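One structure is given below, encoded as structure tokens.
Of the protein chains in this complex, all but one are displayed in their positions.
After this line comes chain A, so read on.
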Amino acid sequence: MVKQTGTDLVKRGMAEMQKGGVIMDVINAEQAKIAEEAGAVAVMALERVPSDIRAAGGVARMADPTIVEEVQNAVSIPVMAKCRIGHIVEARVLEAMGVDYIDESEVLTPADEVYHLYKRDYTVPFVCGARDIGEATRRIAEGASMIRTKGEPGTGNIVEAVRHMRMMQSQINEVVNMSVDEIMTYAKNTGSPFEVLLNIKENGKLPVVNFAAGGVATPSDAALMMQLGADGVFVGSGIFKSDNPEKFARAIVEATTHYEDYALIAKLSKDLGTAMKGIEISTLEQKDRMQERGW
């Protein structure tokens, strides 16, 4: 019997299994175990969470493989890791290490200011950030098996993730309601590959799952993103920058599952301690906006 690895179905299917779940940023084995225990569907192994990357400044790169390995050995849920946009070798290194999913991420300093990775060349699946249908469909055409909103990472401010999710949902609706002869011009105007738009029109949704990321700081934030149509949620700095990570992690997982149960979310939100402090987006200078990275 033939055995085929790295097919679209296998790569996209992996992301389908994560639906309704929460993927948490962790920087060591201890945090990874807390995340798994709280019910995370995957962890993202990093050297620093986005808010610390923001604070540290300088060039942010792929994590030290020691950290990735430490996290891989600590948990049985999937382990993701980030590589710089366009950094072929960081991606290949993470693939060689057996990372389950790679995030070609704007949180790290881009290695290529023109080209993203050609992700179809890899056996490992990729997730990429997007702010609108153009970015999402270009990444999908390059081979991304999962999309997430960019939001504004490391700010603890949900406003940009909301903007991006609303933008994508309304553009998906536009495409679905268009007649086919309008789609080519829409493709030209939004920089979206035509074939991917046709697929969206046919199926009423992106051909891959679409998670929310970039600014989720509370259980209500996670539930909000689910209500806006996210398939699941990434939480970066929100958990381990809060006062009580165990409790916070559990509360965010439950709020994501039961995003329409408001009495439950009220209960989950009680006595959680302080959430991460957060940054008002208008105080960020243009050069500090990570969402502008990616092309």
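Convention: a contact is a pair of C-beta atoms (placed from the backbone, for glycine too) under 8 Å apart; a residue touches a chain by one contact, two chains touch by 3 or more; residues count from 1.
Following the convention adopted for this analysis, contacts and distances are computed from a predicted model.
Colleague: What is the protein name, per UniProt, of the chain that does not appear here: "Dihydroorotase", "Pyridoxal 5'-phosphate synthase subunit PdxT", "ABC transporter permease" or "2-oxoisovalerate dehydrogenase subunit alpha"?
Modeller: "Pyridoxal 5'-phosphate synthase subunit PdxT"
Colleague: Thinking of the whole complex, not just what is shown, which of A:76, A:177 or A:282 touches the missing chain?
Modeller: The single option touching the absent chain is A:76.
Colleague: Looking at the whole complex, which of A:123, A:185 or A:227 touches the chain that is not displayed?
Modeller: Residue touching the absent chain, from the options given: A:123.
Colleague: Using the touch definition from the top, which of A:19, A:188 or A:277 touches the missing chain?
Modeller: Result: among the candidates, A:19 touches the missing chain.
Colleague: By the contact definition given up top, give the residues of chain A that touch the hidden chain.
Modeller: Considering the whole complex, chain A reaches the absent chain at 1-7, 9-10, 13-14, 16-21, 36-42, 76-78, 95, 98-101, 123-125, 253-254, 257-258.
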